[in-house]
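Right after this comes subunit A.
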Amino acid sequence: MILEIEGKMLAIDEDGHLLKLADWSKTAACALAEQENITLDERHWEIIDLLREFHATFELSPAMRPLVNYVRSKLGGEKGRSIYLMQLFPPSPARVASKIAGLPKPENCL
Partner candidate 1 sequence: MNDNVTDNTSATDGSKRILLVCRHAPYGTSLARESIETALAAGALGVDITLLFINDGVWQLYNHQQVSVIAAKNHGAMLSALPLYGVERLLVDEKSLSERGIKASNLTDIAEVIDKDQVKHLLANCKVILSF
Partner candidate 2 sequence: MILHTVNKSPYANQCLVDCLTTAATGDTIILIEDGVYGATAGPLFDKSLPQLSELDIKLYVLRPDFEARGLHLGQSVLHFSLVDDHRFVELVLEADKVLSWY
């Protein structure tokens, strides 16, 4: 499948993940979010930045539990809760946010 962003054609798989992670940009993130009916604001970006940092540090796309723990360690207990992440990236925050953040599809087959 193809996602068209400002005249650029980005290849995505049928789950909506970018096929080439190098295609990711902030504009691409907005388009990917749109596919999920999410309009990104600064609360979303804060989490997206953390996810990219998580991936750069650990070379993993996080499952829910480590994502919550990581957000808690970086942004505190108010935001490091699954309910908060659920509101931002429904219905499955780890999966949806990873997709928007341009991380590889989690393959831990959970």
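Inclusion criterion for the candidates: all candidates are chains of the complex that A comes from, given by their letters.
As a convention for this text, contacts are C-beta pairs under 8 Å (C-beta built on N, C-alpha and C of every residue); 3 or more make two chains touch, one makes a residue touch a chain; residues count from 1.
As the structure is a computational prediction, the values presented were derived from the model and not from experiment.
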item: Identity of the candidate that touches subunit A (this complex; choices 1 or 2); value: 1
item: Partner candidate 1, residues of subunit A touching it in the complex; value: 57-60, 62-66, 69-70, 73, 108-110
